[in-house]
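Below is a structure I'd like to ask you about.
Only one protein chain is missing; all other protein chains are in place.
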Amino acid sequence: MTKRRWLAHIVFRALVHRRGRTLLLLAVLTLASSLATALGLVSVSMRARVAEETKRYGANLVIMPESARVEVGSGGLRFGAIGEPAYLAQDQVLAALARSGVKGDYSFHLKGVLTLKGVEIPCEGVDFAQVRRLSPWWQVDGDWPRPGEVLGGSDLTQRYHVHSGDLFDFTFGKETVRARVSGVVTSGGDEDDSLFVNLPELQQQMGRPGQVSEVRLLADPGNGPLKEQAACLQRFLPGASVKELRQVGRTSEELLGKVQLLMLLVTAVVLVCAGSSVAGTMSTTVLERSKEIGLMKAMGGSRWDLLKIFSAEALLLGVGAGVGGFLLGGLIAKFVARSVFAADAALRPEFLSVAVGVSLLLALAGSVGPLLSVFRLDPVQSLRGE
Amino acid sequence: MLTALKVIPQLLCWAVLVPVMCRSLTGMSTAVAAAAGFVAGVAGENLLLAYVGGELPFRPLRGICGVIFLLLWGASVWALYRSGSTSPESGQPTPSPLASGAAALGTGVLAGALTLCRLAPLEGGAVRLVPYLTLACAGAAVALGAAYAARFLPQRLVPRGIPLVALVVSALMLMACSVQRLDLFSPLSMEVMKFVHDFVHQFFESMLIPDHPFFRADVWGYIGLLFGDKVGLWGGLALWYLPVLLIALSLRLERLPSVAHIRQGAARRKLLASFIHERRLRLAAPLLALVFLTGAAYQSRFPATEYWDPKPVEVSANPAGQIAIPKKGEIDLEDGKLHKFSYRQGSREARFFVMLTPAGQLVTTLDACAICQPEGYGQAGNAVICYYCRTLIPLETVGKPGGCNPVPVPCSVKGDAVVIDGMTLVNTWESTVQVTAHGKGMGK
Partner (left out) sequence: MAAIIETSGLTRSYGDICALKPLDLCVPEGEWLTVMGHSGSGKSTLLNLLGGLDRPSGGSIHVRGTDLATLSEDGLARFRRDCVGIIFQQHHLIPYLTALENVMMSQYFHSVPDEAEARHALERVGLGHRLKNRPGELSGGEQQRVCIARAIINSPRLLLGDEPTGNLDHKSTTMVMELLRELRDEERFSIVMVTHNQEVAAWGDRTIHMDDGCLVREERTKSC
């Protein structure tokens, strides 16, 4: 038997011998490291999500009617909408574009609601050719729709079993229209839970011909700063507001920053608590085992040998708790992300090192004091004991 | 002052190497031989630089470095082969004074020459007198001083035989890799990449199954990994580390001494324990060698040389789609340095540079080549370097197509301006970058 295997063996025996205490330490360390992992995972995946959303907007300007609903937050951080729906006239926007001299690609959007099998689902009227140009990231499984066909978001597939090629009866208010779903679109954003209908058809069904609820515009940034272009366009559109789309992303970034700060504080407090509890438990253990330590010294164990044995114990606990904390943290992160942010936080392997690192650091930092006392312990006194 | 900083890593390496050699060879005389060798190496290399010039002074050095690396490979295989068969008690015979002196001298010459190359000016020519003399003196002083420090090196840590060779070679590799023109690691990884690429290509060509239904899309994904840009790096690293790892393995595999003849259990165990302990200590030399090799690979990946690399200046085309850049505008195009520009057409963008070749011709090329990822070029003296594959391209050949040369773009000189067609530029850029950025060949 090699020395290293023997070391592992006796450390394991000692841990099993003090089962209760080992479990307590493991639980504390696991909890601390899982919390750190979970918070890290949540904040990283949220940040990635926000960054993706901001990047994803092909359009850089958005024109909305003045009293339109204001959506707070974006993507995963959506907090709802305020206000009543309002609409813009298509012609007015086109005229304003022509007169202001702002050039760029644009797409019209009309948001509405239709009923499918008795359930209200959001729908959006778009010109598919425009959308296709402006949103190159849309992945369509199936075909882009021809007239009389619709495009379903990928989340609808799961919820309402909408598949490409299916025929459905959609109810707009009073009328029922039968349409074929030509394809399913995956964009990774909000588009996934709405149904896309040809714009003129939706306008007709909603009784709002020529009206839209939003215009997205990809203004050429080469023609000057976006802010100026937005202001220029604004002058010709009195009943609407022109905004830079990036603003939306910026707000959610700020919000995310605050949430992260809060998380960081909580993690710090938890780590300090866990660290002190580990230190307490460890030093009790060392006190209890002082006779054993004295004996090992009397048998010829050098101070270094004993340090090795006890830090190996802390190491084993730390690694074990780190792996456990990683898995538990992944679960917690999934739960938090789903219930609070309505998003998914995937388990990232690089956080294994974070989890193990945190619990190792705690275990070792907590055992510094006890290890020092192991180092100094006088074999004669500890052996005399009773 | 800056020149002094440049050679500090080399001198540090040298300062580690000499005491180890002193202890494992023949002591003070080894240090003297090494110091003499260092001075000779510095002087010899400077003579070569002064009277031969060009690439010639570097070529033999690079060749020698390559050969000793190959020898290290041979030694490692030999060590591994022998590790199981020898009884460790026989030990290593102490080398004869003549052989150890020769070894120290040779190491000194190489180390001196390599260190001097670090100081060699990029434009060619010899190192100036003051740094040259200072370097020679510093190397000799370090060697002799280190011989004194060697006394404090514990005997048990001193490597002998093949581990010593590994340490010396890896230190020399570190010295070599910090000089752009002597770098061995980059060519190694390039070769690995080419080999893998060619091999897979040949393999599929000969099997004549370019698109067999048996290979599903994900299988193609794995095959695509072989064409990834990291293959060269990882393959190169494997070849780079393997000899030293093999040597470490051979030390680790050394058989335990026979203890059957010792009757007393305690004495038997003591002997075993001390042998295992010493075997572990012997691993120190290969570990240090690994550190050196890592340093070498790092320096080769992220060289310390500063390149002339201006920020691209945005230019626009006139209504006819022509880009005109004045020769003597804000930027003097004819100063012999490369000047980067970027051009935007809608959402398409292209990066290119204009420079005057030594032949006196103004050339316009993309800031990318036909084979690498478009990471661009920088200029170092009389060559430009591709940041991706770290190939040095002499200025004489800039403007000519092929290999890793920047892709030329047709241009004309009209009056005092260089005129480029915007459309051609963007199209060339896109066709080049589309090929290189998404991997070539079997893409499925």
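Per-chain residue numbering starts at 1, and chain names A and B are given in the order in which the chains are listed.
Simple rule for what comes next: contacts are C-beta pairs under 8 Å (C-beta built on N, C-alpha and C of every residue); 3 or more make two chains touch, one makes a residue touch a chain.
As the structure is a computational prediction, the values presented were derived from the model and not from experiment.
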item	value
Among B:Pro154, B:Gly265, B:Pro319 or B:Gly360, the residue in touch with the chain that has been omitted	B:Gly265
Of A:Leu24, A:Val113, A:Val177 or A:Leu295, the one touching the omitted chain in the full complex	A:Leu295
Hidden partner interface residues of subunit A, rising order	1-3, 6-7, 9-10, 13-14, 16-17, 291-292, 295-305, 379-380, 383, 385-386
Residues belonging to subunit B that touch the chain removed from view	264-267, 269-270, 272-274, 276
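Here is the rule we use: only the chains that are shown with their structure count from here on.
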item	value
Centre-of-Cα separation between subunit B and subunit A, whole angstrom	42
